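Below is a structure I'd like to ask you about.
Note that one protein chain of the assembly has been removed; the remaining protein chains are unaltered in position.
The chains carry the letters A, B and C, assigned in the order they are written, with residues numbered from 1 in each.
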Amino acid sequence: MNFSIELAPNWKRGLTLNHPVMIVTPSWDSSPVGAIVTPPLTARLRARAADPRVIDLPGGFLLNSRAANPGVSQFVEQHQRAWEKSVTPIIVALAAQAADDWAKLAARLERAPGVSGIELHLNPVVDAVSAIQQTRAATDLPILTKLDLENARAIARACLDAGANALVISRAPRGARVIEGKIRRGRMYGPFVQPMVLNALNEIAALKLGAPLIACGGIHSVEDVRAFLSAGADAVEIDTAQWVDAASVARLCEEIAGARDD
Amino acid sequence: MNFSIELAPNWKRGLTLNHPVMIVTPSWDSSPVGAIVTPPLTARLRARAADPRVIDLPGGFLLNSRAANPGVSQFVEQHQRAWEKSVTPIIVALAAQAADDWAKLAARLERAPGVSGIELHLNPVVDAVSAIQQTRAATDLPILTKLDLENARAIARACLDAGANALVISRAPRGARVIEGKIRRGRMYGPFVQPMVLNALNEIAALKLGAPLIACGGIHSVEDVRAFLSAGADAVEIDTAQWVDAASVARLCEEIAGARDD
Amino acid sequence: MQIQTRIIANERLWANIQTITVTAPDLARTIRPGQFVLARAPNNFDPYLRRVLIPLQTRDDQIQFAMDAADPLVARAYPDAILDLLAPLGRAIHFDSNARHILLATDGARIAPLIFLAHAAIQSGRAVVLVARQTNASPIFPAALLPEEIEYHTTNENEAWMDADALAWADAIYACGTRAAYRELFDAISHARYRVPREFARVWMEAAMPCGVGECFACAIESARGFALTCQHGPFFDLVDI
Partner (left out) sequence: MQIQTRIIANERLWANIQTITVTAPDLARTIRPGQFVLARAPNNFDPYLRRVLIPLQTRDDQIQFAMDAADPLVARAYPDAILDLLAPLGRAIHFDSNARHILLATDGARIAPLIFLAHAAIQSGRAVVLVARQTNASPIFPAALLPEEIEYHTTNENEAWMDADALAWADAIYACGTRAAYRELFDAISHARYRVPREFARVWMEAAMPCGVGECFACAIESARGFALTCQHGPFFDLVDI
């Protein structure tokens, strides 16, 4: 039996996963993953944040959010060879530096070979509807929208109405610490995030919006994956867990892939 | 020098703290605390939640939120002797079981000797303005309102306009876990909560609403207290840290009290 | 009382019961059967909450505690490390001077709270019978790990937990098991002795106890006498109140 998962049902271009575990990574991944999601790319190179960028917490960490990336074009050029050959769907994540970036970013991916979908990183200060409409006008690629915990439930339906094919719940929660007298803002990663995401995802599932839901945040184990699937998620995204225990994430993928193949 | 802190400035009944550390406890506390805040009491006895009530997390825990309390009248009767003699201000926290509970709860405290203030536990599904107006109509006691992270910034000004004297940022974030196939909802406690609270508090401080701000969530050390004061808090509330290290919370109070007395 | 103790040993006793031995002179003198301690490794928040440790025996300055072997604290409690204890917590058991025959009963693996009690009963010259019923989930506690003065009976899931003779013999009963087992015990006593007198049978109520000192109300139970806290009014409760 093979439960394939469709993240863009009823859309002209499908986005079909062999199994529900999506891995966020800028590099290639040889384990049997359902899809690969890139780090969010911006139109132009994004310089690194001031130090300290990583602030330890018990059970996780705070990462100064102005994370660096080389810009969408350089990143695409560097990876398109691998992407063309990939049987695993590649989903490129995008973040805007200006309100009208979205169309440009989407257009750049429309001509990139091997890209199967787009993930938009929104936040409560971004006009989500406009971002999705711009992207939709520029590409037929399936669009996932990754939302913040604080307003995910409030804007979920509007995102779908604007043309998103699926919702990712959620971006990492925002936090801040005072370090040497200065406020350092960032987003928060680690297992403690997970119950907040599960609660929000389950509440959004109860809205029965009819679109696939992808859970993201603090997932570390097969039990975590199963908990999210039982709480209403169609798929999950895993990022941070790879940093602390890549071997166990690989095992997790194999176990989930195996269960699907039985 | 003695920096006393006024939590109800320009109001007919003041609420003056000797120092900015408020401790949440249902029992008496002999350390030099700025104020004692009770657990939130409801109009009628509130039965315990189903098991499991406490779910461990790395860096904290999820507590099934339907926490038990004996009801406001029994609690007040049990403690009023101690409260009458207390030089430390006693703030009674209240939560509603029905939309029109607030006036009754406030009226019960209006005639309780030794009560210096009220803390209302609101949440996004409660009509905050109505809750505060009901309370205000029933008592002249200073009113603190404890808000959820998700909507604190959005409703902060409306709470003050409705008659609140100060804001407590924030209630513990909501989360859920799947335990033996069932979704268990609750609120989350531990040091990981703190950066989320600090970020929200600092953003609310930037609104310059002119009312005292009390930080609450994940505070464990003197450094934490100082960080919140520097980020815009006038006072802080500490609860969970007492469970894991009561001795260090007592030391923290002494150190803050000492610094204020210098 | 919050005290810093040094860990002497961390060993598996049997099945999923781990033992942790610490040096704590004052506590070793004052802790009583029925009481427990809450422990945490200092400077570490994983696990965050304190864990319940149940005393098994004391020797000179040392106390040996039992805890769940699967608990993450076990991996942190290595010899020579510091363990931060909140202790003693809970209500101590005092034997009535007329109670010469002590019947202890366990259903499944939850035997730890009875062992310290057994030592105390034996030391005060009382006769002790322990009845252990094997469940699906757990084998029988090995007799070799018990003081030899105890008369040890075992039964299995298809049999009654305690027979009428044992119940008739006993001056006081202390039991560890599930709520269902306590109901069964209540019925058995009613049957054997016609009524269940107050202060005759006491049962250990299992509960998560995050604070241990009546602050968090997370251990609240509904007792026949109203709102009660396991950490303060228990963990042993009078069977008639449950």
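Just so we're on the same page, a contact is a pair of C-beta atoms (placed from the backbone, for glycine too) under 8 Å apart; a residue touches a chain by one contact, two chains touch by 3 or more.
Note that the coordinates shown come from a computational prediction; the quantities given were computed from them, not determined experimentally.
Trainee: Give the residue, chosen from A:Pro52, A:Gly114 or A:Gly163, that touches the chain omitted from the document.
Mentor: A:Pro52
Trainee: Given the full complex, what residues of subunit B touch the hidden partner chain?
Mentor: On the subunit B side, contact with the omitted chain comes from 58-59.
Trainee: If you put the missing chain back, which residues of subunit C would it touch?
Mentor: 43-46, 72, 75-76, 78, 80-81
Trainee: Extract the touching residues of subunit A with respect to the undisplayed chain.
Mentor: 25-27, 39, 45, 47-48, 51-54, 56-61, 63, 67-70, 190-191, 242-247
Just so we're on the same page, only the chains that are shown with their structure count from here on.
Trainee: Go through A-C and B-C and name the pair with more C-beta contacts between its chains.
Mentor: Between A-C and B-C, the larger count of C-beta pairs in contact belongs to B-C.
Trainee: For subunit B and subunit C, let me know how many angstrom lie between their CA-based centres, rounded off.
Mentor: Taking the mean C-alpha position of each chain, the two centres sit 36 Å apart.
Trainee: Enumerate the residues of subunit B that touch no fewer than two other chains.
Mentor: As it turns out, subunit B has residues touching two or more other chains at 57-60, 190-191.
Trainee: By the touch rule stated above, which residues of subunit C touch at least two different other chains?
Mentor: 45-46, 48
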